[in-house]
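Apart from one protein chain that is not included, each protein chain of the complex appears where it belongs.
Right, chain A next:
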Amino acid sequence: MSLIRYESQVRPPLVDNNKDYHQVTEDIVRPIEANPSRLWWIGFLISVALLLFGVYSIYREVTYGVGQWNLNKTIGWGWDITNFVWWVGIGHAGTLISAILLLFRQGWRTGVNRAAEAMTIFAVMCAGQFPIWHMGRVWMAFFVLPYGNTRGPLWVNFNSPLLWDVFAISTYFTVSLLFWYSGLLPDLATVRDRAKLKWRKYMYGLLSFGWTGSTKHWQRHESLSLVLAGMSTPLVLSVHTVVSFDFATSVVPGWHTTIFPPYFVAGAIFSGFAMVQTLLLISRKVLSLEDYITIEHIEVMNKVIVLTGSIVGVAYLTELFISWYGQNPNEGWAFAQNRLNIFSPYGWSYWLMMGCNVISPQIFWFRKLRRNLVVTFFMSVIVNIGMWFERFVIIVTSIYRDYLPSSWSTYYSPSIWEIGFYLGTFGLFFTCYFLFSKFFPVIAVAEIKHILKRSGDNYKKGMHQIEKESADHLYHEIHSDHH
């Protein structure tokens, strides 16, 4: 009987309040069928306003050139690349949750994976904006693609980490999108088959590709998900590794270190989980999904946050140690003077980063704080501020004082259009997320049903009795049940 699978009583239930299959469908699909709330409209309109401001900022940048940004002699990459790395980092949690936790057979991922994957896709979309618009002459953007052109034939440089990034980010985006959408098909079919309105039947019929739920299709679907997860796992690690290569393969003090790939990946997971927390804490409240995104889910994610935050902390300390131990004067100066020294022009940002990323997440060693929603929400924002400053510290403090003291520029501060661009990506991100939460099932309906009999609280309670009895008796009972 493959249906009866033992699940430890020690594990708390993942679905609360006596759900059956139909109730699961009702709860998760209801927000799609209802009219959006006033809160939804307010959030959505603010996001669209931010997006429009971003569009105008980009318009300025395209029309008048990159000079609209306060970049200077040594800081050719300022806020834009900081934002790029920040968004890409955030985009790591979704695939981590859906792929790596699938391979590790973590049941709790089912409650959060759909929203986290959507978040990944939107975050990568935001990230992609920065390198594209930073090109200045954006109509030449296709030059990054390897195509046989009329100039030579001149090809792109396959040895350059910047080109690796083009491949890594675009592959990551495509694969995440496919993974997300193939998982969505059965749930869209659920919405389609419940639909009463004509347009909804039409739209979801179109989107669900004619999914029927045939056993053979499920078998292929499972196999597809498993292989996609297996491939996304090294992919998600490779993407931020390649992003870190953009820095690590250069000879700039503070960047030229071999620790970068694992350090960036840990930081990405750290910030990604923080963003998942921010979004899910809001979503579960607004869409009343507290039974599916339980306090257990939030606690588990806080554990991941304290773990990855500490890994990032170890990386910071290792960097400091190596900059002293390596005895390279430029490297040592970059760390001791440009970062560690709180009285240097950017010393404050280094210590802000330390405080937000390493020190403050340590409060999650306490169970009470891990299970406190207000603390969690506050911390999730703090972590993302910290992780933004990490990228800012890495980028700006390494290049504002380069090898040539005559070109040192003491202060780099962004122009309003740089800030506008950044705010615009927030607009893009939240506009997409609001639309997603209105039109798509925020929780994977089929996957919740799949774990319901093992992890729903009503089924777990039923298991108490069984557990006390001997295995022989249990075996006997199952067989007599079916005959």
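Just so we're on the same page, a residue touches a chain if its C-beta (ideal position, glycine included) is under 8 Å from a C-beta of that chain, and two chains touch if they have at least 3 such contacts; residues count from 1.
The rule we apply is simple: contacts and distances are computed from a predicted model.
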Which of the following names does UniProt give to the chain that is not shown: "ABC transporter permease", "Quinol:cytochrome C oxidoreductase", "Sarcosine oxidase subunit delta" or "Sulfate adenylyltransferase subunit 2"?
"Quinol:cytochrome C oxidoreductase"
From the list A:Met125, A:Leu185 or A:Leu435, pick the residue that touches the absent chain.
A:Leu185
Can you tell me which of A:Phe167, A:Trp333, A:Phe377 or A:Phe439 touches the chain that was removed from the display?
A:Phe167
Contacting the left-out chain in the complete assembly, out of A:Phe53, A:Trp79 or A:Tyr204
A:Tyr204
Residues from chain A at the interface with the omitted partner, ascending
1-3, 20-22, 25, 146, 152-155, 157-159, 161, 163-164, 167-168, 170-171, 174-175, 178-179, 182, 185-186, 189-190, 192-195, 198-199, 201-202, 204-207, 209-224, 226-228, 231-232, 234-235, 238, 242, 245, 445-447, 449-450, 481-482
